[in-house]
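Heads up, one of the protein chains got dropped from this complex, but the rest are sitting where they should.
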Amino acid sequence: MLLILNLIGTFVFGLSGAMLAVRKRLDLFGVLVLAAATALGGGITRDILLGRTPPATLGDWRYLTVAACAGLVVFVEYRRVAHWSNLVQVFDAAGLGLFTVTGTSTALNAGLGLMPAALLGMLTGVGGGALRDVLAREVPLVLRGEIYALASLLGALIVIAAASASVLGTPAEIIAASATFVFRMVSLWRDWNLPIARPHEHPSALSPPS
Amino acid sequence: MLLILNLIGTFVFGLSGAMLAVRKRLDLFGVLVLAAATALGGGITRDILLGRTPPATLGDWRYLTVAACAGLVVFVEYRRVAHWSNLVQVFDAAGLGLFTVTGTSTALNAGLGLMPAALLGMLTGVGGGALRDVLAREVPLVLRGEIYALASLLGALIVIAAASASVLGTPAEIIAASATFVFRMVSLWRDWNLPIARPHEHPSALSPPS
Partner (left out) sequence: MLLILNLIGTFVFGLSGAMLAVRKRLDLFGVLVLAAATALGGGITRDILLGRTPPATLGDWRYLTVAACAGLVVFVEYRRVAHWSNLVQVFDAAGLGLFTVTGTSTALNAGLGLMPAALLGMLTGVGGGALRDVLAREVPLVLRGEIYALASLLGALIVIAAASASVLGTPAEIIAASATFVFRMVSLWRDWNLPIARPHEHPSALSPPS
């Protein structure tokens, strides 16, 4: 059951990576790589930080296959997938919830403290998308004004709250993943954004000339 | 013998990193860093993913020295090296073949399955160049329309085919590296490219405003 949910999360994250790759005019290989980087990047980064090498998703052919399939689907049927992009956002929110919760639980099981575990959970949830954006030369979307990482943080906090109250386990994880999912969907629907500081300064003061 | 081939691969990968750095007007240190990142990045990433820390090339002064020399040569003699850029492409194709094969074999020896081992082999071959492009703020060349990663994949597949037929060893590795080299050179000569999907869509739908 958890495996199937994880594979669905892998697939929809792969879709989002492949769609950006097509929009950036990358070739077939670029589409597959960006799909795999988005789908597997968060979990691999978490495993490296925890010293769990080789990372679990690299040793399991199903994750690689599912990510590659997502890339192929987008490459062949970009217009149809783009047409369903609202549906993709729903699945993406579900993937965010799932990856955040499995990441936080994995970190807790590896003996990390509560705060580092929540951080690694967020990194698992949002890391793949950040890697996607860096490779495609975008400022990571997760850093820009949407309730995305905050929804991930909510799920991670519920998992560590449950863990510190010794009520670890599947029910708490389902609640946490659902909270992330609902918070993300509502913020999309109501167009909520995080505040942005306005510098009101010479914008080139410290940035390199470009 | 393998060491000498690996050092040649390190040197030519270093040349390609340093040449991009000079073109980007980076300073002397930037040229050296981009040379080292290109030359050693793929192998270091592979070693981290396999849990082989500290990475082999960091502990061996010869790799660092060779990469730094490549950077210095380009910094001092940029015009002459650029004049020989066709020759650099030949060596680069040879380096791609070598690094792919040693990466795949290292991953197989570390107990990885066939598909993950092929993936790590490709990552060893193309990872340094991708790191070079991210640091220089380019969309990685390997994701854009040339037969580069596909040539690497061919070599990795030959190594894992040989391994699954229990004919591991130097002869199979030489054939695999040569196949990557020839495929890459022919694709350059005949100007072969991978297909690119045309989105025909509102290009700003999901990309962040810029």
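Here the chain labels run A and B in written order, and each chain numbers its own residues starting at 1.
The rule we apply is simple: contacts are C-beta pairs under 8 Å (C-beta built on N, C-alpha and C of every residue); 3 or more make two chains touch, one makes a residue touch a chain.
In this text, all values refer to a predicted model and were calculated from it rather than measured experimentally.
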item	value
Contacting the left-out chain in the complete assembly, out of A:4, A:165 or A:196	A:196
Chain not shown, touching residues in chain B	16, 19-31, 33-34, 44, 48, 51, 53-55, 58-59, 61, 64, 74-76, 78-79, 82, 85, 134-139, 141, 144
Sites on chain A contacted by the missing partner chain, in the whole complex	48-51, 110, 112-113, 115-116, 119-120, 130, 134, 137-140, 142-146, 149-150, 193-197, 199-201, 203, 205-208, 210
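The rule is short, and it goes like this: only the chains that are shown with their structure count from here on.
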item	value
Chain centre separation (chain A, chain B; CA means) in Å	27
